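With one protein chain removed, the remaining protein chains of the complex are shown where they sit.
In this document, chain identifiers A, B and C correspond to the written order of the chains, with residue numbering beginning at 1 in each.
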Amino acid sequence: MEEIKDECGVFGIYNNEEAAKITYLGLYALQHRGQESCGIASSDSNNLYFHKSLGLVNDVFKENTLSQLKGKNAIGHVRYSTAGETLLKNAQPLVADYYYGSIAVAHNGNITNARIIKDELEENGSIFSSTSDTEVVIHLIASSAEDLLIDRAINSLKRLKGAYSFLFLSEKEMIAARDPFGFRPLVMGRLNGSFVFASETCALDLINAEYIRDVKPGEVILVNGEGAKSFFPLRLEKNSNCVFELIYFSRPDSIFNGKSIYSLRIRMGKELAKESTPEADIVIPVPDSGVPAALGFSKGSGIDFEMGFTRNHYVGRTFIEPKKSIRHFGVKVKLNPVPDVIRGKKVVVVDDSVVRGTTSKKIVDMLKLAGAKEIHLRLSSPMVIAPCFYGIDTPVKEDLMAAKYTEKEINAQLGATTTRFLSIDGLRRAVGNGINFCEACFSNVYPQEINCESEYENQTQLKLFSKEVF
Amino acid sequence: MEEIKDECGVFGIYNNEEAAKITYLGLYALQHRGQESCGIASSDSNNLYFHKSLGLVNDVFKENTLSQLKGKNAIGHVRYSTAGETLLKNAQPLVADYYYGSIAVAHNGNITNARIIKDELEENGSIFSSTSDTEVVIHLIASSAEDLLIDRAINSLKRLKGAYSFLFLSEKEMIAARDPFGFRPLVMGRLNGSFVFASETCALDLINAEYIRDVKPGEVILVNGEGAKSFFPLRLEKNSNCVFELIYFSRPDSIFNGKSIYSLRIRMGKELAKESTPEADIVIPVPDSGVPAALGFSKGSGIDFEMGFTRNHYVGRTFIEPKKSIRHFGVKVKLNPVPDVIRGKKVVVVDDSVVRGTTSKKIVDMLKLAGAKEIHLRLSSPMVIAPCFYGIDTPVKEDLMAAKYTEKEINAQLGATTTRFLSIDGLRRAVGNGINFCEACFSNVYPQEINCESEYENQTQLKLFSKEVF
Amino acid sequence: MEEIKDECGVFGIYNNEEAAKITYLGLYALQHRGQESCGIASSDSNNLYFHKSLGLVNDVFKENTLSQLKGKNAIGHVRYSTAGETLLKNAQPLVADYYYGSIAVAHNGNITNARIIKDELEENGSIFSSTSDTEVVIHLIASSAEDLLIDRAINSLKRLKGAYSFLFLSEKEMIAARDPFGFRPLVMGRLNGSFVFASETCALDLINAEYIRDVKPGEVILVNGEGAKSFFPLRLEKNSNCVFELIYFSRPDSIFNGKSIYSLRIRMGKELAKESTPEADIVIPVPDSGVPAALGFSKGSGIDFEMGFTRNHYVGRTFIEPKKSIRHFGVKVKLNPVPDVIRGKKVVVVDDSVVRGTTSKKIVDMLKLAGAKEIHLRLSSPMVIAPCFYGIDTPVKEDLMAAKYTEKEINAQLGATTTRFLSIDGLRRAVGNGINFCEACFSNVYPQEINCESEYENQTQLKLFSKEVF
Partner (left out) sequence: MEEIKDECGVFGIYNNEEAAKITYLGLYALQHRGQESCGIASSDSNNLYFHKSLGLVNDVFKENTLSQLKGKNAIGHVRYSTAGETLLKNAQPLVADYYYGSIAVAHNGNITNARIIKDELEENGSIFSSTSDTEVVIHLIASSAEDLLIDRAINSLKRLKGAYSFLFLSEKEMIAARDPFGFRPLVMGRLNGSFVFASETCALDLINAEYIRDVKPGEVILVNGEGAKSFFPLRLEKNSNCVFELIYFSRPDSIFNGKSIYSLRIRMGKELAKESTPEADIVIPVPDSGVPAALGFSKGSGIDFEMGFTRNHYVGRTFIEPKKSIRHFGVKVKLNPVPDVIRGKKVVVVDDSVVRGTTSKKIVDMLKLAGAKEIHLRLSSPMVIAPCFYGIDTPVKEDLMAAKYTEKEINAQLGATTTRFLSIDGLRRAVGNGINFCEACFSNVYPQEINCESEYENQTQLKLFSKEVF
């Protein structure tokens, strides 16, 4: 699946001599969640320090930058890319000064009522220097009448709808917060005497931190000199974890709510095999994300697993194409079929999902060209028929292939022999008990009322009066 | 004079097909007013576009950046450098979205009550994303109850104390404003059907614009589709133009209040000669800024003018020094005496001022080393005994040589044969009628009450809770 | 296998309107063969044009650079990295002017008698501006008495010992040559009316060129306006293809001598399973290179295949480590175990080879830490006991783990449960008929006499009198 952009990743550590450096490592482990911009803010009881820039973690941060990010506390952020709109001014953490001092915030998610709150704030004279929905929460904190940061934060969170996993950093305190639905992931760990927060457990693993537990939906955790305190100030809702974290976003070595992402994907593949195993010679994945589901399909169906595609890992941001365009050039830059594996075979090819359908079409074409006898496309997710308002940058409904066509029509358009999606029930069986996931993108039923008309176009960005240019 | 940093320069053009490109040229002509960062914001009736970065105008803006700065209106800014504190977040124009749309502001000057206003705003919940005093004016505009931009701007300006030459840009309008004292310069011109504003006339000259007149102290000019309208909504004060624009900052080919900067400096040199011509063989300038005054001194005294120093124009931002430091290395990187001119001569060396005294000391030492028989240091400004709160980054009082020592003591410390400053009366004679300048730095008497204690340390920056790191 | 550096890749196209652009694409497909520097030289009958730089293909070449590389013929090169010694002056193609015009050369391999030839040339007054063994061949061509380029080239090749796949480009002609042993690969293809040469077929696939055949060992092919002519001027030797191309270097989707690399690796895994299948729960690869062999092992042994490691693909050139080093940090930056897969399991981990043994040790340690019950390390190559003088940058004998220790001792040092290498006979069975490979690194018996003493330290570089500094 190439069409859905990654979203964001957050990381924070409290009370560590090398806070900025550890945060840099944590962000590096979360790099798959956002490659466009990244940033770190640190604090040393008196001040906040920050640096952010467009680029990968490893390019943006150097020894001398990290050494200037003083203090024992730090939060960081990696941000996804949306073509043409990736602006330095929207890079996170957002940092601002206000009455009580300074505050930095790193956010994974999407505030669905940001537009409404922003209108109110602007009516009262607030100015906005980014087009990010995240800026509203800083304004809310700044305009809160409460004395303590934790109270100001809680008051502000009560105003928000939508999806958020937040890390806040002040001079002396850190706050982690997760929306009552638990849309986006957030885990908590410990590294000797330091508290650690991260979007995924793979960030804990890299720094040898111990996983404590997931931050709970609706939970707000305050960390300061006296340790960590947990609050549940928000009305609890039905758990609605983003199922695409399980299907696609999270790294296979991460643990989500106690379950291994890798194993969940194996199970999705197995369920998919149960539902729709064709007569075939081999099962191949669309690498890298499709590998575990394809393995699961192989195990479930008994059909041999092969690595039918080679992936080129040196793909840069831009690529110069020859004038006389080479067939399927765009996909071939990243993926190339292994002819010996494909030729003359009945092939099951496993991918995670179909969004716009353009990549799937090219994959089917490439397999044909490589001599596949039959091509059975299997998707380890159900049909995506509705956009996400909770932090994933899916296209609008008109661009979602499955919103417009039936499974059969999709198969015809892609030119495959057969095309089958995992059923929602199959997905539920694969995920098993203990995880209640949000099915909005499959069912068009959203866990929380969305003011669809106004939010539709503004889901990831607020109004764009001023535009930064690069 | 090397110790006083340049300040800032602003430029704006309304209703021009190549607004961003013309602004780029205007900033280029004002580059001597600020070399650390620069930026341009443009508007096309619907949106604001902006780009700003650390660096020189010619490095920051390229053809493709300029082409993205759409629209027929633009304002720009060049900013000075203060070691360690030059931050991208403080680069101008500052741009923000608020209730009525977007606004950009470019500012030359220093708001002396910014701290107080900021405190009030923060108490009411405002957040600040820069440490620049300029941000307060955007907040004031945003929180104004008035309907029209011009009224919101005027309301806001009424709250400000201190020095400002402002250019505001909205989607459809441009506003130029100069504080009632006229501390910082601002001129108005016309380029065919376009209105132009600039800190100095040399920016008009480069683009072949016609000089109309100086924006008057306390004047607010609104430019929109209906043309330009002038307002005088502020209580007028006694004119207090910054005399250091005449002595040092402005380019010699600029016209200030109808008078040629070059000619004024020639007259300063002549007055200086009248007051204190020693018996000497030659007059030499400290280039480049000291050249006109030295020429004037030569004319006034009849002593031969020579270019006794060669200036190296390839000086970069940083310079690697040898370990075993070369004598006077820091100054020699920029200036080198011409031995043949100096050796065995009684030399009058003319510079603009003594601030910390460190550069003057090195100049005297270099002349001694080059074999000067006598060294008569002449300064084309009076003794600087007090810091500036109106936009020039002078050091605190303790670091001002003339605040601590008499002319005689200074001479002894510098090791010159004689050292003489232009008298305040001499300076007045040189400047002549028609320009009333601010003498605060010579007299310690400020035209407007300053809350000295609180402002002292915060003159150019607001409180520094959060620090951007590069 | 992380310790053996990639070597080099070459690409050339003759008679194509977009020669430079196609070469850029070809190099991109060969990027896995060298990431340190790259270059392209083109010709338009009258002149040669070239550009080369340190960096990846996609960073070094931009639209405007490619458009300046005029002409319908081009050759390109990607070069491997050896720490501290990667110099711009050694980047290829090497380009020189000489009596007959200009010549560019791209080389994959190692000339084992370069030192001796260089000494002779220097005695006769030649100067060398690189430390690359490749420069000697240009000198030989320049000093040849023959009139035609093809004769000069052949004369020069007759002097060379060792490994080479060469592409030469003059204003009007291209020459491809492969040493008589066929150490390094070189294939020939066709793209409409253009001739194409490349180190691997995957480069042909990306540009939709048709594979014709491998350039034969000892073959010299001249391409010019009259088409392509084949020559066999060199004494033929026993085929000695580099077996590590099959085991590790070549991309799995490439075809070597008519055989699929992917399938060969599957067979190596199967043979390995035949020889040494332990009682175990799962088989996991060290990604990405170990994947096919691990799959083959799984097929051969019937033990379940799992992706037990996640690979981070955002690894940059340098990485800032925390002061208090994290355990196994160096490997964890690239590879992370999937705990759920490993914990409590008897694990077969398949890698391609053990060179220094440092990475293998870390992999075993990481699996232990992840809770593996038993760790059975299986290598799809025999024990590497001798250095390569034919183009692979293996360490000196003292640093080769298998040169000093038995299989048992290696197992003990690595701390695995069992460690087993594929036997040479097993490797031969896997490779099958039709490919005679060089076994020097396994047997210490070299196909061609090497002047070991003098060549040992100079295998990849000539004497280093002058050192370029970056």
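Heads up, the rule we're going with is that a residue touches a chain if its C-beta (ideal position, glycine included) is under 8 Å from a C-beta of that chain, and two chains touch if they have at least 3 such contacts.
Model, not experiment: these values are computed from the prediction.
Student: Looking at the full complex, which residue from C:Y80, C:F128 or C:Y211 touches the chain that isn't shown here?
Tutor: That would be C:F128, which touches the missing chain.
Student: Of the residues B:V57, B:L272, B:M401 or B:A416, I need the one that contacts the missing chain.
Tutor: Spelled out, the listed residue whose C-beta touches the missing chain is B:V57.
Student: Looking at the full complex, which residue from B:Y28, B:Y80 or B:Y248 touches the chain that isn't shown here?
Tutor: B:Y28
Student: For the chain not shown, which residue from C:Y14, C:Y49 or C:F437 touches it across the whole complex?
Tutor: Considering the complete complex, C:Y49 is the one touching the chain left out.
Student: Among C:V57, C:A104 or C:A430, which one is in touch with the chain left out?
Tutor: Answering carefully, the residue with contact to the hidden chain is C:A104.
Student: On chain B, what residues meet the omitted chain?
Tutor: Contact residues on chain B toward the absent chain are 18, 21-22, 24-25, 28-29, 31-32, 35, 56-59, 61-63, 66, 202, 205-208, 251-253, 255, 260, 262-263, 288, 291-292, 295, 299, 304-307, 310-316, 318-320, 322-324, 326-327, 332-333, 336-341.
Student: List every residue of chain C that touches the chain not included in the displayed model.
Tutor: These residues of chain C touch the chain that is not shown: 41, 47-51, 65, 68-69, 94-99, 101-102, 104, 122-129, 131, 138-139, 142-144, 171, 462-470.
As a working rule, only the chains that are shown with their structure count from here on.
Student: Just curious, how far off is chain B from chain A if you go by their C-alpha centres, in Å?
Tutor: 48
Student: Could you give the separation in Å between the centres of chain B and chain C, each centre being the mean of its C-alpha atoms?
Tutor: 60
Student: Can you work out the whole-Å distance between the CA centroids of chain A and chain C?
Tutor: So the centre of chain A lies 37 Å away from the centre of chain C.
Student: What are the residue numbers in chain B that touch two or more other chains?
Tutor: none
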